[in-house]
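Take a look at this one; I'll ask things after.
A single protein chain has been omitted from the complex, and every remaining protein chain is retained in its original position.
For reference, chains read A, B and C in written order, and residue numbers begin at 1 within each chain.
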Amino acid sequence: MTEPLGIWMVGALGGVGTSMVVGARAISRGLVSDAGLVTNRPEFAALDLVPLPEIVFGGHEVRHGTFWDSAYEIYKRSASFDFEVLQELKEDLLDISEALKPGTSVNAGEAIEDIVENPMARLDDGLRSIVQRIQSDIRSFRARESVEDVVVVNLASTEPPIPEGPAIGSPEELERLLDEGDTSRIRPSMLYSYAAFLEGCGYINFTPSESALCPVMQEIGTAQSMPFMGNDGKTGETLVKAALAPMFKHRNLRVLSWQGYNMLGDRDGQILSNPENLRSKVDSKDSVLQEILGYPLHTKVGIDFVESLDDCKTAWDFIHFQGFLDRKMSMQFTWQGVDSILAAPLVLDMARLTHLAMRRGESGPMRQLGAFFKSPLDCDDHDLHRQYDALLKYYGGLEAGDASEG
Amino acid sequence: MTEPLGIWMVGALGGVGTSMVVGARAISRGLVSDAGLVTNRPEFAALDLVPLPEIVFGGHEVRHGTFWDSAYEIYKRSASFDFEVLQELKEDLLDISEALKPGTSVNAGEAIEDIVENPMARLDDGLRSIVQRIQSDIRSFRARESVEDVVVVNLASTEPPIPEGPAIGSPEELERLLDEGDTSRIRPSMLYSYAAFLEGCGYINFTPSESALCPVMQEIGTAQSMPFMGNDGKTGETLVKAALAPMFKHRNLRVLSWQGYNMLGDRDGQILSNPENLRSKVDSKDSVLQEILGYPLHTKVGIDFVESLDDCKTAWDFIHFQGFLDRKMSMQFTWQGVDSILAAPLVLDMARLTHLAMRRGESGPMRQLGAFFKSPLDCDDHDLHRQYDALLKYYGGLEAGDASEG
Amino acid sequence: MTEPLGIWMVGALGGVGTSMVVGARAISRGLVSDAGLVTNRPEFAALDLVPLPEIVFGGHEVRHGTFWDSAYEIYKRSASFDFEVLQELKEDLLDISEALKPGTSVNAGEAIEDIVENPMARLDDGLRSIVQRIQSDIRSFRARESVEDVVVVNLASTEPPIPEGPAIGSPEELERLLDEGDTSRIRPSMLYSYAAFLEGCGYINFTPSESALCPVMQEIGTAQSMPFMGNDGKTGETLVKAALAPMFKHRNLRVLSWQGYNMLGDRDGQILSNPENLRSKVDSKDSVLQEILGYPLHTKVGIDFVESLDDCKTAWDFIHFQGFLDRKMSMQFTWQGVDSILAAPLVLDMARLTHLAMRRGESGPMRQLGAFFKSPLDCDDHDLHRQYDALLKYYGGLEAGDASEG
Partner (left out) sequence: MTEPLGIWMVGALGGVGTSMVVGARAISRGLVSDAGLVTNRPEFAALDLVPLPEIVFGGHEVRHGTFWDSAYEIYKRSASFDFEVLQELKEDLLDISEALKPGTSVNAGEAIEDIVENPMARLDDGLRSIVQRIQSDIRSFRARESVEDVVVVNLASTEPPIPEGPAIGSPEELERLLDEGDTSRIRPSMLYSYAAFLEGCGYINFTPSESALCPVMQEIGTAQSMPFMGNDGKTGETLVKAALAPMFKHRNLRVLSWQGYNMLGDRDGQILSNPENLRSKVDSKDSVLQEILGYPLHTKVGIDFVESLDDCKTAWDFIHFQGFLDRKMSMQFTWQGVDSILAAPLVLDMARLTHLAMRRGESGPMRQLGAFFKSPLDCDDHDLHRQYDALLKYYGGLEAGDASEG
């Protein structure tokens, strides 16, 4: 019998967190199908993953409000949910919201500062104290929900890169910086992942914020025997890129240029309209093509804030390539996905698989989850299909898949 | 030291045949790159395939003209080639054209009848005589070019399906029909493949014409110890489908509808504007999705003749899918490829690999080539990436590929 | 002071009728903006058109249900409305539904027969009786709503064309056919328009059903001193065509091919998946281009039923054209509109302007409304911009427009 699981979200009331909670509950009650949830596919059936109704939720948030509020706002802006489904979940959502705690925005950069509503998030009583408060919040969650196993997932807005300078070299150096309260190389995402590891929680960095799982933090996670993975969930345009680029490679069609233009209008897009936050994102998206194709090529990844789109991300990619007799040809695609809707089930998937790793006593980076990330830790292979093969092979599903198709 | 290879084309002066000859010669002379040629990728380097300059060409054709004429016409209509490259190859193209022989259009259906120019193609002196003439043409080619190994490739226009009725049940029955001159169940493509096998030639059916490699013909090919493969080269929209559909499957995104609209304006398109010929094609294209996704879905494959496009095939696909919380989303792509330019190198690739099979003494359907076909013989797996894995694994290139990415 | 207006809908519970009623009420209550409503633009401000709150609704319908039911269904399928807006209008919608009467499906063709739910719609007690029942329904509506001026709008599913044969030559012949109950040349839309004219109602044929305003019916409408207009509201892809084609003409860019592919999944689409009903529609859409450009060209208008799209019409057009030095170039567009949402305000617009014509004593075809129709009566000009100029000039708005831009 599987233990229940607690998912603790950093940035809980954002689109992804809200959609995850709404979706988990709606599926549990049979109000919607389980589309989008990878771990519900037959290939994962034998793993005895925690059932959705056994998952409880809580998290940190720098803004005010409840899951009902944020779900209602999303409904109004993007029609991502059916209103009647929401209404059925209202009490549930309000109840889960009781488990929210104020997050921290100390040294998160200007763009994130701008969206802080809860003054507690700005309380800067020393980095050590902040870490301890995070730890204490996780412990309260465990008690409140009577749940032992907790996975922390980072869903907060993209932080700016850490300012130039030497990386933090060792756990000891990190300890010293925390005690000294030196914020010059410390972003909030480090405090969260650090606290998570100290509390014995698995950890998923769904954002491109590089601080969360910087080398020293990976070292700490591994030392604490915790499984973790990142960075930056692969949900839309990059997913398509990773699926299509191998086709050009295998056909020996030379890609001359691959231009990608993304437009989105939600809070995430607003944060990314700040150039320093955008840099973290574009770096993460842009490396995929060259690594799959094996040669340098002209690429562009544009991200524009288009408020009217809200969460309905729209991306257009243009691929210019050369074939036999050097003839130039082209392909273009438009992707119209809802970012939170695409991301939310993947967070559930990874939390379930991290939970499994904890139960199995596995620790360190979960390389098998490369298919879910734009910049997967310790994975050089960006070919989506190889990544899926690796995923299925790891969990024993590849043979099953093969068999069913033989 | 590799033996030279003769490629004998059925439908030699069409876009694919012409582009193949022009491209092979242009690459051999260093006038263009080898883009599009899969077997020139490093994964195949160890196979000692026949070098391009060692390949000679000949073929059957129901129309008049030379490779220079058809190349010139293609240049004028689609600008697929650089004119100066063509000019450099003019003598070569005229010389290769000497190896052309009149094909047969007996019982090819009305649409193909309409494009016949050479009255010899209509000569109906009994099916047995036609087969013997084809065999004799191949033998003359061998002599003329002093080449032993010959692969026959079917590049002719799509035939209508064989009229309803029992399939030809055995080689003996086929023999009898040939002797009786009963054309009711015999299309020209059967005569060509039969002659090819009798002459000890490997055989590739690049078209959707099902007669070429119908069960009895596969039985004969295998009995003659010949390698063969088909049907219907996968060059454009279907290629993209086969690359993209697995992405939806792996993400558990439910595809609701996948509409595909193809437009093309060359001779191939003109033949396909005849409904009975079109049926062979659409059947071949449409099965891919359901087999990859594993469930029935609403699909459409439209093919329209748009003369002004000539060979510049343009296809638009719209994919409607459902994700988490049953939210509907969509993706669309436009493919603008030049059909002959995409197809020609694949024919070279497969001729080289068939040649290898002949040298290795392998016979029967070359299942490892599934990635190159819309309706691969004896292959249920339409996932492009699994097909490539199978291809590389067969030729020993997968480990190399893996290693380079580890 | 403007008189109130009654709008009597044929096919009231369809997407267009429902959206019109919901929208008129939602705007009246200030719940949404007046976007999409042309007659609310400043150019029409001086006309003293009936204000939205002064408009009452009723209509014929062959199915069961209420406006609340159909609005709820549309919300569930296409999310065209905000659910909370609907909830606020619920009582109103139920009340308006009281004014619904059973329509007639006699001789409407098989596809329409299939959607009939109300057995009264199949009651065939003679054509004359049916006409009288329609007249009586309109009179009851006038009494119930205490409204004198009524405009009848045809929003019913597209009928098949009238079977071949001589057109009805005179009002007398029509009378005779009605008395004899000869349905061979009479579709329901004729009965409705005839009854409308007899009752002194203006009439708008928003559908491509040609019977509604066939020559003899125009003669009758004019004889009754009634204003009327049709056919087939121009809401989506054809609208874009009519806006874009003049650009190619003015630049002397020769359009070689213009391919249009439409997909839709609502009841309208279902009816159109019946080939004989589709014919009425395609004829209406396809004439626009040649008439604007002034020369014959390769065109295609495809309409496919894609159920998952519901009312979210998606159309892709590909335009292949030739410019200087005969260079071929292309343009493509994807239109993603919601048919009912685009159509509904136009029906309101035209009802208001028909009302104005009635007040002004104008009768016969309202040629000035050509911009709103795919096949406008008595208008050869399909250039959208000339059509708008004509519209504005007629209503005195062009000078205002000109002045503001001088």
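Quick note on the criterion: a contact is a pair of C-beta atoms (placed from the backbone, for glycine too) under 8 Å apart; a residue touches a chain by one contact, two chains touch by 3 or more.
Please read these numbers as outputs of a predicted model, since none were measured by experiment.
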Visible chains that the absent chain touches, using the contact criterion stated earlier: A, B, C
Which of C:V147, C:I162, C:L178 or C:A371 contacts the chain that the document leaves out: C:A371
Which residue of C:R122, C:R254, C:R279 or C:R359 touches the chain not shown here: C:R254
Given C:P208, C:G302, C:P345 or C:P365, the one touching the chain that is not displayed: C:P345
Missing-partner contacts on chain B, residue numbers: 76, 79, 82-84, 334
For chain A, residues in touch with the removed chain: 256-257, 259, 261, 263, 298, 300, 302, 304, 306-309, 314, 316, 318, 320, 322, 328, 330, 332, 334
Touch list for chain C against the chain that is not drawn: 19, 22-23, 26, 32-38, 40-41, 80-82, 85, 239-240, 243-244, 246-247, 250-254, 322-327, 329-338, 341-342, 344-345, 371, 380-381, 383-386, 388-389, 405
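The rule is simple: only the chains that are shown with their structure count from here on.
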Classification of the chain B:chain C interface as same or different, half of numbers criterion: same
Centre distance in Å when chain B and chain C are each reduced to the mean of their C-alpha atoms: 49
Distance between the centres, which are taken as Cα means, of chain B and chain A, whole angstrom: 44
For chain B, residues contacting two or more additional chains: 322, 330, 332, 334
